[in-house]
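A single protein chain has been omitted from the complex, and every remaining protein chain is retained in its original position.
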Amino acid sequence: MNLFKTKFNAATIVLIPACIGINYLGKMFASLLKLPLWLDSIGTCIGGCLGGPVIGAICGAANNLIYGFTAGDNITLIYALTSLGIGVAAGIMARLGFMKSFPKALLTAVVAGLVAVLISTPLNVIFWGGTTGNVWGDMVFAATQAAGMPVLLGSLLDEIVVDVPDKIITLIVVFFVLKGLPKKLTALYDANAKVERLD
Amino acid sequence: MPVIAVENLKYRYPHADALALDGLTFTVEKGEFIGIVGANGAGKSTLSQALIGLVPQFYNGAYGGRVLIDGLPAESTPISELCCKVGLVFQNPFNQLSGAKDNVYEEVAFGMQNLGVPRAEMHRRTENALKLLDIWQFRDRNPFDLSGGQMQRVAIASILVMEPDIIVLDEPTSQLDPQGSEEVFRTVDKLAHSGITILMIEQKIEKIAAYCDRILLLHQGHQIAFDTPQKVFSRPDLEQLGVQAPVFTRICRALGTTLPDGSYPVTVEEAANQLRRTSVLPPVSAQQEERPELFEIRNLEFSYRPGTPVLHGINLQLDARPTAIIGQNGAGKTTLVKLLKGLLRPTGPSIWFRGEDISHKTVAALAAQVGYVFQNPDDQIFRYNVLDEVMFGPLNIGMSEEQAREKSRAALALTGLSDQENSNPYDLELNERKMVAIASVLAMDPDVLILDEPTIAQDMMGRRRIADIVRTLSAQGKLVLAILHDMDFVAECFDRVVVMAQGQVVADGSPRQVFADSAALQAARLDPPHVTQLCTRLGYDGVFLTVEEFLDACGCQA
């Protein structure tokens, strides 16, 4: 099985904006209820799980680029790389069968969370001197700096505190959404589907 | 050479057990107008998608036989190439929009842009199509804010402008007012005469019979017949195949009137020519029983956007007689029932339910008494299992788990969905989803049941089932209020008819009174029921509403 095999047909093209819309909704939900989470990668993960790692990557990167370039939120622009990583991670894990059961989905969540941490930390350090903009995470960062720890380590902890729980909640949502999707729809994204001849 | 040649076409959807199409073989010549009829699930939509290559290229699955479009195999020619030759209008207009354009004008032009039509030509075609379908005045509106019928017109226009040689229309008039659908048929017929090949899937049998050269009859994926309307609709086994013959054919069959070749007439002209005028007593109106008043509407005004009022000073009392609301597209029918349900708020106190002003009540508080089934069932479904979906309402209004389950099972039985209890509603077909939506409101046992275009996408069985629901509920003393575009159905099932045009009530009375009021019908772009039309042609006095009524008067059993 080729992990990165991708179909670029209308079905996958249309999936991408839908996923970006879902990301937006999640983010709005988190900020409306003042949750200490981002919840802005639900769509990216769905895209990855349905369309594979490449579609996941496009969903993630396009999400940040589009909002950055057109909605005035240029802070997110920098994190296009992170979103891309999350999409790829979710896509690969799903192709490896790690979205089939609830415990496996939790593992996917941890992987996606760690990928996000690994990519975001250097970005945080370069652009923000280590903070993330999330109140809870930044309190951790402030504490590490007060204790004299190196910036990189502080920023890493800052990200872990925010990203891992966030991805766990995200992938729980994704898991239940995918479980409820009708077969008629999921059949469209099967990258290995072929037309069988009847005669 | 035929423009369409289908040879032993077989198809099975992925993960499905049964063949959706099984051994279809037929050819269509240039400029023919072909009707495709059959019960729900017969494979009509699947066939339409096979003609443009979506089956199998988009859906995958298992495919056999051949479809040649102008000599090109539909199985392997890219859809982007086929779509210059074949245009497809879908069954559900809510989903036909490209999602890339924010006004009707650009939406209609979207396909031409992709095909590289020159700019001046694009403007010309767009303007023509919008005017032809009577939506020119909505050109700057967001397509998602239109009424159901207006959206369907946009869907048709957006395919017409691409000027394909073959046009396949999948129930394109299901949400149009009667004169609107007549216009669509006339337009399409004109295209057929100019050499464009038309294939039209329809449940409006009388129209199909009047316009089509040949009829393809499908049943459970099999091709039953491909012949002239007269031959196909004269088949004695038609009802077993889930298709009802046109009203005129049913009458002629009962009266034993045939055409020279032994088949029965299918259009109003043929029937009027063959039937001999006998003396028939005009129908008498049955005494209407008194029913308690439920809604009182006084001076109701409403607008979505300031400056463009949608309803102008509506005055209406509704009692528990089964009542139909009919009228042109965009007249404000859906808006009116949403106001009754409390989903929209009038500007001042103007609606009273059982003497109480509803403007201070929440929708949820009214839910137990007033049930509303949406025009688009997809707006209403949000559970992963049919039984859960149906039980959602009853549980919300405080029924016990036991009682909710019992009521839900009863509602599912009434809608014919008992064996689908554990299906995912999203996996069902449009007609079944519509039934799920009805069942989920029925289960709440409301005193008022509002149905917004319940007969869309239903075949003969489905329409009979809905007629049964209307009768059962009214026999229990409940108000059934339905918005409909099917006049035969209105005449058959309803005791009272309210006619709306341009935000106003233009007629209100028993079906017999309303269908005699030709000025009001004209204002609301409606036609009388088919039997009424036939009897008017034959010069009989009075308004006959149903086939049974007319046959009774002729002294004959249906």
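Note that the chains are named A and B in the order they appear, and that numbering of residues resets to 1 at the start of each chain.
Keep in mind that, in the parts below, contacts are C-beta pairs under 8 Å (C-beta built on N, C-alpha and C of every residue); 3 or more make two chains touch, one makes a residue touch a chain.
Going forward, contacts and distances are computed from a predicted model.
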item: Choices "Energy-coupling factor transport system permease protein", "Propionyl-CoA carboxylase beta chain 6", "Assimilatory nitrite reductase [NAD(P)H] small subunit" or "NADH-quinone oxidoreductase subunit NuoE" - which one is the UniProt name of the chain not shown; value: "Energy-coupling factor transport system permease protein"
item: Chains in view that touch the one left out, judged over the entire complex; value: A, B
item: Hidden-chain contact residue, picked from the options B:104, B:162, B:252 or B:336; value: B:162
item: Residue of B:5, B:280, B:368 or B:538 in touch with the missing chain, whole complex considered; value: B:368
item: Touching the absent chain when the full complex is considered, from B:98, B:187 or B:359; value: B:98
item: Residue, one of B:83, B:188 or B:386, that touches the chain absent here; value: B:83
item: Contacts of subunit A with the absent chain, listed as residue ranges; value: 8-11, 13-18, 20-22, 24-26, 29, 32-33, 42, 46, 62, 66, 68-75, 127-131, 133, 135, 138, 141-142, 145-146, 148, 150-151, 173, 176-177, 180-182, 184-185, 188
item: Sites on subunit B contacted by the missing partner chain, in the whole complex; value: 49, 52, 54, 58, 78-81, 83-84, 87-88, 90, 92, 95-102, 105-106, 109-119, 122-123, 142, 144-145, 158-159, 162, 341, 343, 362-364, 367-368, 371-372, 374, 378-382, 392-393, 396-397, 426, 440-441, 444
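Everything that follows uses one rule, which is that only the chains that are shown with their structure count from here on.
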item: Chain centre separation (subunit A, subunit B; CA means) in Å; value: 42
item: Subunit A to subunit B touching residues, read off their complex; value: 9-11, 14, 17, 179-185, 187-188, 190, 193-199
item: Interface residues, subunit B side, partner subunit A - complex; value: 8, 10-15, 56-65, 75, 99, 384, 424, 426-427
